[in-house]
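Removed: one protein chain of the complex. Kept in place: all other protein chains.
What follows is chain A.
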Amino acid sequence: MDEPLVRWDWIARNAGTIGGLLGDHMVMSLVPVVVALLVAVPLGLLCSRWRWLYQPTVGVTNVVYSLPSLAVFSLLIPITGLAEPGTVIVPLTFYSLAVLLPSVVDGLAAVPESVRQSATAMGFGPLRRLVQVELPIAVPVVLAGTRVAAVSSISLVSIGSLIGRGGLGYLFIDGWQRTFPTPIVVGIVLTVLLAVLADGVIIFAQRVLTPWSRARSAA
């Protein structure tokens, strides 16, 4: 192929469009992760309090997780509309939830019984113990799940371009239809950069939220 892999002047001329697609991509990939996190924490609490809830809930989310994204997007078209962001955001929220729910339950299960009893002995009520002791201890496991959810969500959004709304995925369709590699390379590089950036933000959040892990390793 004579065409160079990257034509820098094309990127310069289309910077505005690329920026718009990037913004669209960020919204469609990160809203699901945030919503899923907000749902997973209370749901995970319910599941760890009443253990019998856990197996059926995880069973359902596992089945949802194994449904192919393109298939779900296509089946949602009559409900949420063709080329609408909701058609992509709704399934990605369920995928993220499937990753996050086990993380929350495992994270809470990782709280040592002795710690829980110490908190009670120090006069912590159930709510205060949960917020000040149990959830902070669960943070590393929950955030490890959040990293997986964020990265896979960012990578999956581009499949949405096949139903007309895929953020940076549009660049793949565009490049393919014109046999023009530049937009494809731009799309891949920006997707990976976005994932690395999101990963970095979550790692930073973990450092801020768990100061004791740093203090321990420094000691």
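Just so it is clear, contacts are C-beta pairs under 8 Å (C-beta built on N, C-alpha and C of every residue); 3 or more make two chains touch, one makes a residue touch a chain; residues count from 1.
The rule is simple: contacts and distances are computed from a predicted model.
Student: Which of "Sarcosine oxidase subunit delta", "ABC transporter permease subunit", "Succinate dehydrogenase hydrophobic membrane anchor subunit" or "Indolepyruvate ferredoxin oxidoreductase subunit alpha" is the UniProt protein name of the chain not shown?
Tutor: The record for the missing subunit names the protein "ABC transporter permease subunit".
Student: Of A:Val88, A:Ala119 or A:Val151, which residue touches the hidden chain?
Tutor: A:Val151
Student: Touching the hidden chain in the complete assembly: which of A:Gly44, A:Gly107, A:Gly145 or A:Gly187 does that?
Tutor: A:Gly187
Student: For chain A, which residues lie in contact with the unshown chain of the complex?
Tutor: Output for chain A: 1, 5, 62-63, 65-72, 74-75, 77-78, 147-148, 151-152, 154-155, 158-159, 161-163, 168-169, 171-172, 175-176, 179, 181, 184-185, 187-188, 191-192, 194-196, 199.
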